[in-house]
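Yeah, one chain of the complex is gone here, protein chain that is, but the others are all in their spots.
To keep things simple, chains are lettered A, B and C as they appear, and every chain counts its residues starting from 1.
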Amino acid sequence: MLIVLALDAPESTRTGLLAAAAAAGFEARVADDGRGRPVIGVSGDLHHDLLAMQGIDRVLPKHKPYMLASREHRQDSPSVVMVGAVPIGAGRPVIMAGPCVIEDRSSLIENARLAQAAGADILRGGAFKPRTSPYAFQGLGEDGLRYLAAAREATGMPVVTEVMEPDQVDLVAGYADMLQIGARNMANFPLLRKVGATGKPVLLKRGFSATVEEWLMSAEYILAGGNRDVVLCERGIRGFDPAFRFNLDLNAVPMAKDLSHLPVVVDPSHGTGRRQLVSRMALAGLACGADGLIVEVHPDPDNALCDGAQTITPADLAAIVRKGRAIQAALLDPTTIGAAAD
Amino acid sequence: MLIVLALDAPESTRTGLLAAAAAAGFEARVADDGRGRPVIGVSGDLHHDLLAMQGIDRVLPKHKPYMLASREHRQDSPSVVMVGAVPIGAGRPVIMAGPCVIEDRSSLIENARLAQAAGADILRGGAFKPRTSPYAFQGLGEDGLRYLAAAREATGMPVVTEVMEPDQVDLVAGYADMLQIGARNMANFPLLRKVGATGKPVLLKRGFSATVEEWLMSAEYILAGGNRDVVLCERGIRGFDPAFRFNLDLNAVPMAKDLSHLPVVVDPSHGTGRRQLVSRMALAGLACGADGLIVEVHPDPDNALCDGAQTITPADLAAIVRKGRAIQAALLDPTTIGAAAD
Amino acid sequence: MLIVLALDAPESTRTGLLAAAAAAGFEARVADDGRGRPVIGVSGDLHHDLLAMQGIDRVLPKHKPYMLASREHRQDSPSVVMVGAVPIGAGRPVIMAGPCVIEDRSSLIENARLAQAAGADILRGGAFKPRTSPYAFQGLGEDGLRYLAAAREATGMPVVTEVMEPDQVDLVAGYADMLQIGARNMANFPLLRKVGATGKPVLLKRGFSATVEEWLMSAEYILAGGNRDVVLCERGIRGFDPAFRFNLDLNAVPMAKDLSHLPVVVDPSHGTGRRQLVSRMALAGLACGADGLIVEVHPDPDNALCDGAQTITPADLAAIVRKGRAIQAALLDPTTIGAAAD
Partner (left out) sequence: MLIVLALDAPESTRTGLLAAAAAAGFEARVADDGRGRPVIGVSGDLHHDLLAMQGIDRVLPKHKPYMLASREHRQDSPSVVMVGAVPIGAGRPVIMAGPCVIEDRSSLIENARLAQAAGADILRGGAFKPRTSPYAFQGLGEDGLRYLAAAREATGMPVVTEVMEPDQVDLVAGYADMLQIGARNMANFPLLRKVGATGKPVLLKRGFSATVEEWLMSAEYILAGGNRDVVLCERGIRGFDPAFRFNLDLNAVPMAKDLSHLPVVVDPSHGTGRRQLVSRMALAGLACGADGLIVEVHPDPDNALCDGAQTITPADLAAIVRKGRAIQAALLDPTTIGAAAD
């Protein structure tokens, strides 16, 4: 159940509710509702006598297993997550772009500058790469992190990069502005707990056969650790048609936004696995309400070290950004405001 | 293989190629390339000596099993399909809307007027309904067709309705402007042959576990019968997340448009099965390049006889049309022209 | 709801219940429960006053939408379906075998003799073939049916073959002992109605993305037409791993047998699409309770006209039959009787 306190609720109410929850054997978490009021989430039902304490504004019987991630928890006030100075979820679509894997210092900085010129807000790039084969290149590791920091220095863009295991979290958090949890690790609960204990924003990719509810439960692990800055990322699900590497599941975007207050971005690069589809699916993602995109960009995709088949050029990215901003304007134009997309 | 003839190719070349194909035991079909030139598709490789005949402009070794439906067959010239006076595939998104099932004469006409006022171009409505249960209402049958004709009379909108078996085709074609093949019948080959032999445009829904190639092969059945007016319709695939009735697979839209010259529309109503998702997925469909939408609309969705859970109101439709037109303009705006969405 | 009458129930009770159902606007069907007692299935709830009529033995509130196909409808008495003199569902696994497509008269008779020598009970062979491509060989048609009849004459085995459209049903039923509905036609409701109106047993393949409930609803269409002789056939579902053409879904076998009284057989040829897997998956099908197998067999699989990649030799079939009979004995051996497989 969710208990919303009034702004002037006495401290005794708060501590009383937490104590009652503990006495009943329930988990309890305090967060705020996005409008400054404390919300106490309790993993069970407290007796109604307790709910008569002074300063309780509203009681919402909990229907969803992800109480902190649920829309109700913030009373329909969407979260805005700051990555450096870039707000995600504040209306303007955010563009994260960069190479699949960091190749070397100078090419990363060049790539970052090109991506920024094309409209990117945040630089992405892999230093630690999960690879299906133990014999494939696994990334530059800490050197890659250093190059990321150098590219941030050079461009001013904050950087996001993947972290693959609990023991890496502190290292990666020492360099990155945002920690990415890859699709294969969406249900790596020890890793989720660990990033939940850092102060860094987290980009949580959806597992490629995870339900939307399972995705939100994984977000709940991070939120329950005290880290409120989670951004969801749809990146394609497994399907039956071998013509697609993955099926970007845009249905999950409006669904996740209806169920949760967390921002949602879309990865049309991994989500389709095919360069020819990236631009159109990116625009579709923005049209159905995504708060941003994460895209693999390389000046010379055919010679990228990794994932070239799904990587686009900075020029392609610039076109996406231009059209994406126009779509956003179309959705917001007062003459077009209505039930759709709201 | 595909053989494109010159505009002034002698008749002897055409008949010679057809005879040679027949002699070799291959199927051969003649169509035109969208620019007036005849294209002969042959289901095998003719000897290169034959390909030296006078008036042969180009020879394309066939890579795809759907030669008539392939993009190459029309040399990258997209098809435009006329439904009554409404062109599908000509740039402006076409809106097909109406009730899931025709309930009675007056409510259909009222629904048609409301849909038209909201921006619909074509009226949809089911007279013969495929129902999972033999005990469920199966539609009004020919009475429904009569009411459709009356609604066309009242509004001027052409009408599209489903045909379920070969013996119904002539009856339905006697009333409808466009014949719909439902998802469950995408691989009902006798039915495809039969609609291929009519002069009516066909709306071919994708089976909910069909690959894009299988979908195009089903279109090929219709085209091979001599009917060139096929519009593809993506309507959702089976997925693993029980939160969705179906997963609207927008990836299939740009993919089908890249592989084929046929127009593609999107059905966000069946494709999601949930009213709350319809508007946003409709806009996403247009943003990734669909040529139109087919939407279930009812003045009072909660009291619709069928599929109320995925049906929207005329006011919702009007908002989709407004925003959809703005998205289309955004995609076409010269200042936003680029690689994306092309 | 299901109403079981006593053996000596007066005729007035039966007619009274049917009249009451009709008055209430419900569908009603009479069948028997496998032990001679009439069961009336009603597609709604009759008033409890009516249920006090004389001769009503038991009333089962209906939980499933497929009342005639449900296990409850026959009070847990499994159906046995006779195909010629061969009982399916009577304990001994039934083997249906033969070529994918009938090639010519003499090779069919040879194939039938080899299959019979290997242990087959029923001959299968396609005369009308659903093909993804309009240009592929579509079967010999009525000639194929004649050859089937000749092979029956030569071997004494009953024959099963596919029927693809309502207008073909009478023709095919004139030759075949059992009508096969292919996976692509599982939801071809006009075809189901038509085979429901014949007196021939029906082999109903599961659609490759149909749920078990949808499969039973399709069986209900046939049963509701008055045809009680339906055998279900699991033949593989669509999956995400391109290493498999289809995924034989054996889970559906015990599930369908728990939910329904109808016999269930397994098609490991289409279900896997790979010859190397056929034998082992056939045995697994029998081990989880299937009432039989349908297998593609050819003396020279690599030169079969169709589906050679999933076709086995008569010698392979003989090994399956030998091991399958041993597995059946193992499951039935009194020293091994227990909770498993019951």
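To be clear about the criterion, a residue touches a chain if its C-beta (ideal position, glycine included) is under 8 Å from a C-beta of that chain, and two chains touch if they have at least 3 such contacts.
Keep in mind that what you see is a predicted model, and the values were worked out from it rather than measured.
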Visible chains that the absent chain touches, using the contact criterion stated earlier: A, B, C
Chain not shown: contacting residue from B:R238, B:K257, B:H270 or B:H298: B:R238
Residue, one of A:T155, A:S209 or A:T313, that touches the chain absent here: A:S209
Hidden partner chain, touching residue among C:R131, C:R146, C:R193 or C:K323: C:K323
For chain C, the residues touching the chain missing from this view: 209, 211-213, 237, 239-244, 247-255, 258, 272, 276-277, 279-289, 312-313, 315-316, 318-320, 322-323, 326-327, 329-331, 333, 335-342
Residues of chain A (touch criterion as defined above) contacting the omitted chain: 27, 43, 65-66, 130-135, 164-168, 184-185, 187-191, 193, 208-209, 214, 217, 220-221, 224, 238
In chain B, positions touching the absent partner: 209, 238-240, 242
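One rule holds for everything that comes next: only the chains that are shown with their structure count from here on.
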Closest chain to global C-alpha mean, per-chain Cα centroids: B
C-alpha-based rotation, chain B on chain C, 0 to 180 degrees, nearest 5: 180
Inter-chain centre distance, chain B versus chain C - centres from mean C-alpha coordinates, in Å: 34
Mean-CA-position distance for chain C and chain A (Å): 49
Touching two or more other chains - residues of chain B: 209
